[in-house]
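All protein chains but one are shown in place.
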Amino acid sequence: MRKCSLDKLDLVFAEIAKNAELYLPVDGSDGGAVYQKWTEGTKRSEKLNTVKSPKDFFFPQTEDLMAFKTEGKSIDVIDTRKAAEDFVVFGVRACDVKAFDVLDRVFMVEPQDSYYTTKREHGVIIALACNKPSETCFCKTFGIDPKEPMGDISAWETDSEIFFKANNEKGEALLSKLSGLLADCADDAADAQKEKIDAIMDKLPLKGLTTEGFGGGKTEELFNRPEWAELSESCLGCGTCTFVCPTCQCYDIKDFNTGNGVLRYRCWDSCMYSDFTKMAHGNNRLTQKERFRQRFMHKLVYYPENNDGLFSCVGCGRCLAKCPISMNIAKVMKKMGGKASE
Amino acid sequence: MNNVAETLIPKIGVITDVRIDTPDIKTFRVVTRDGKKAFDHRPGQCAMLSVPGVGEAMFSITSSPTNEEYMEFSIKKCGCVTEWLHQAEVGQEITIRGPYGNPFPVDDVFAGKNMLFIAGGVGLAPLRSVINYCRHYRDRYGSIDIVYGSRSKDDLLDYKEIIDEWATDSGVNVHLTIDNAQEGWDGHVGFVPNYVKELGFSTDKTAVLCGPPIMIKFTLEGLCAMGFDKTQIYTTLELRMKCGVGKCGRCNVGSKYVCKDGPVFRCDELDELPDEY
Partner (left out) sequence: MQTITRQTLLDKAVSLLNSGAVTCVLGWKKGEFDYDITPAIFRSAEDLEANFVWNDFCGANFSKYLVAKTDRLDGKMLVFLKPCDTYSFNQLLTEHRFDREKVYAVGIPCEGMADIAKIKAITGDGISSIACDEKISVTTLYADAPVVIDSKDVLLERCENCKSKKHVAYDELLCEEGETIDSNRFDEVARLEAMTPDERFAFWQNELSRCIRCNACRDACPACTCEKCVFDNPKSGVENKAPANSFEEKLFHIIRAYHVAGRCTDCGECSRVCPQNIPLHLLNRKFIKDINEFYGEYQAGEEVGSRAPLVNYTQDDIEPGDVFNRGGDNNA
């Protein structure tokens, strides 16, 4: 483990930024935190987490896939993929790091999505333990420990110091470049801070939320439950939960006529939208109840069924904070699953 | 620029023939610019065709893999991409990627079996591939029965091929029907599920169904009433798709992705899926 005092952190950032673009959460003009490129003088946010998740780094909301030139009856495909540059993201929370695992299992299985994979290979994640979890946090429900964030490098922060530990070669390579700024320290140097985090975790209101009753093989049991009607009753059908979610991965592919050719791009899509499954001759999910159910069944049943029991929710709490009607996965789990133990 | 393979980036296909099959179905023959097949496929698999600026959509490959010269797609006019294609002329380039999805188990499960194919309307398109495959390797299969129905005589897909080739094959029985009586039609009149019941098939067959959902539903009930087990019956599904490789989430039903785990399903497998397809 290595460390430096917090007042030297800007020097660490400057050193990192010499070789790669560095991104970190800063306060946006609206008060919410947002990932931004670091430059001299950038002040990092004190907020627990960003409004939008860091999935944009690997799976941006819109992304060009290719371009076409058409002339008469002929078409040319233009590969617009660019060589990726190395970049570093500082301050990713344990939940969001776990969300990358969830996305990896979609985009990096055969046939690999080259757009995602390339960016994933070039990104270094410095994950930061959560000193002040929010009431909306329930990462522990999904086996995530906010005091042990994974990523290429894990970091812990106290009032005066910051500690770093590399978790793989990529992380080690970055830390070794910072050796002039970091001092070696014992592996248990951050333990006092970890204990403080544990103490807070015990007090979180959603600490008893359990995945009992969910997981692979539960389709038959859950799909036709009457509670879906009540839970979805006031759902507006907007895409807020989907778009702030670090694990939602559905996308649309669309063509845009640039006036000088055609750009084919993809963009996030939402199973909450009425046209998500609409075909020219019908729609297999006609009402909001069915769309709402799909989102939660996918996260809590279908995805784990296909991915060794891994749930595709990481308990980041963004949907709890942002849903216009305050309906969210925690409420769904409490209503449909095992009761929370106090 | 990046040299990594990317399934979303398509090849160029050239339309070399357009056949008007019915008032709203045309069959397009597609090859690459150098006159070859874009890729090899198995019966029941699909391809993503696109017209840049209009959109991309999934179509079943209606030609048999045994056709080594070209691929064919029978396409019904019912949306942006299909409307555009219906106006396309020979020589028009489109994009093509694939093959996607699981094929019919023609070489293992179907081998040695008596086959019963039941199709309605444009639902014959995915079955034509497997029917012609079975006809090509005729000695590998037992008897072949084909029940095919459509709204009218003019709506029967591949009518010439059915009459001139399928119906003249030995050991192949073709049973055609149309929904309503029509001048110039002396064949059977009535809906496919009823016709299947009237014909009454022995349960030593493996059945393959494709057609509108309502036809599938009643035909399946009819076959089960005759004593067929759902493990003997196969069908192929169609849902909205964007990526074709189980990532974009459109065609997700239960833990399956129709593009990747289907489109071919055995009917007992469908029972395990939520009723959303």
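Lettered A and B in written order, each chain numbered from 1.
Basically, contacts are C-beta pairs under 8 Å (C-beta built on N, C-alpha and C of every residue); 3 or more make two chains touch, one makes a residue touch a chain.
Small disclaimer: the values here were computed from a predicted structure and weren't measured.
Set against the missing chain, the residues A:1, A:155, A:174 or A:330 yield one that touches it, A:330.
Across the entire complex, the residue among A:181, A:238 or A:310 in touch with the chain not shown is A:238.
The chain not shown here is touched by just one of A:9, A:178 or A:200, and that residue is A:200. By the touch criterion stated above, the residues of chain A touching the omitted chain are 28-32, 34, 47-48, 51-52, 61-62, 132-136, 200, 203-206, 230, 233-234, 236-240, 242-244, 252, 254, 256, 263, 265, 267-270, 273-275, 320, 322, 324-328, 330-331, 334.
By our rule, only the chains that are shown with their structure count from here on.
The distance from the centre of chain A to the centre of chain B, with each centre set as the mean of the Cα atoms, comes to 39 Å. Interface of chain B with chain A (complex): residues 1-2, 4-12, 52-56, 78-79, 82, 89, 91-95, 238-240, 242-243, 245, 247-250, 252-255, 272-274, 276-277. Within the complex formed with chain B, the residues of chain A that make contact are 65-66, 68, 70, 73-77, 79, 81-83, 106-107, 111-115, 117-118, 216, 219-220, 223, 249-255, 257, 262, 264, 266, 269, 271, 276-281, 284-285, 290, 294, 297-298, 301-302, 305-306.
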